[in-house]
Structure formats: C-alpha cells, structure tokens
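One structure is given here, and the rest of the page talks about it.
Here the complex is missing a single protein chain, while all its other protein chains stay put.
Right, chain A next:
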Amino acid sequence: MKFLTTNFVKCAVKGCQSSTESFPLKYSDCQLVQEEQEYNPEFLVHMLERLDWNAVIQVARDLGNDSLPPTKPDSLDPIMEEDQAVLKDLHTLLVETQIVEGRMTCNNCQHVYHIKNSIPNFLLPPHLC
C-alpha cells in the first residue's frame, strides 16, 4: 500500500460514513519499505490536487515523520528548480513509501483493518456489514 493510498481510504463501516473521525485511519505497527520508483512529476501534480493535506500530515505523524509543512505545497511547476526539490520529496513520501504490514484503526468505531503483504484489507466481519 502506497503512502498515497492512505489519503483515499476511510473506515468501510456504513455507520462511520458520516463521521469525520473515520478519515484518515490511524496507522500503527507499520512496517515500511522504500521502494524505488521512477519519478513522474506530472503524476504528483495531478495527485496533489486530490490530496487532503491534513490527512497526509496526520498519517505521516503516525508513521513517525513530523517534518511535513503545515500547508499543502501548491501550484508546483516541474520546470522550476525549487519546485523540483519539493516534488522529489513528495515522490519519496507518497509513491516510494510502501506500507508492507500494519494496522489501520478507525478513530470512530475502533475497528481494526490490516495491511498484509502490501495490500490493505477492508473486508468487514459480518456484524459490521
């Protein structure tokens, strides 16, 4: 599971749909690997528009990274040198950081989901369907 993907998913339980607590999930006991991926600045520019930055900060903190800027880097231009540096950092964080194993907990209902072999599992037990 890419770090990026943590920004798209919340708790799958129907009762948590409207709760603001169900996104982002809380990440714990995570095992991370840096997986080298080709750098694609256009991809990052497209993704950046769709990111909830507060959630990025929160998940990064769960994973032990406190160094993100408080506001979303904005109107980045892959041609500008200083923007390049930011985009490369974002690439390392969002695309290359893989969560291989770990737990994702809903802050609303406390249900725990697992990431197994890099694939997050959102299947629900019967009593939560």
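Assume contacts are C-beta pairs under 8 Å (C-beta built on N, C-alpha and C of every residue); 3 or more make two chains touch, one makes a residue touch a chain; residues count from 1.
Note that in this section contacts and distances are computed from a predicted model.
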| item | value |
| --- | --- |
| Chain not present in the shown complex, as UniProt names it (candidates "THIF-type NAD/FAD binding fold domain-containing protein", "tRNA (guanine(10)-N(2))-methyltransferase", "GTPase Ypt5" or "Ubiquitin-like modifier-activating enzyme 5") | "tRNA (guanine(10)-N(2))-methyltransferase" |
| Candidates A:40, A:65 or A:107 - the one touching the absent chain | A:40 |
| Residue numbers in chain A that touch the chain omitted from display | 1-2, 4-5, 7-14, 17, 23, 37-40, 42-43, 46-47, 50, 52, 111-112, 114, 116-117, 119-127, 129 |
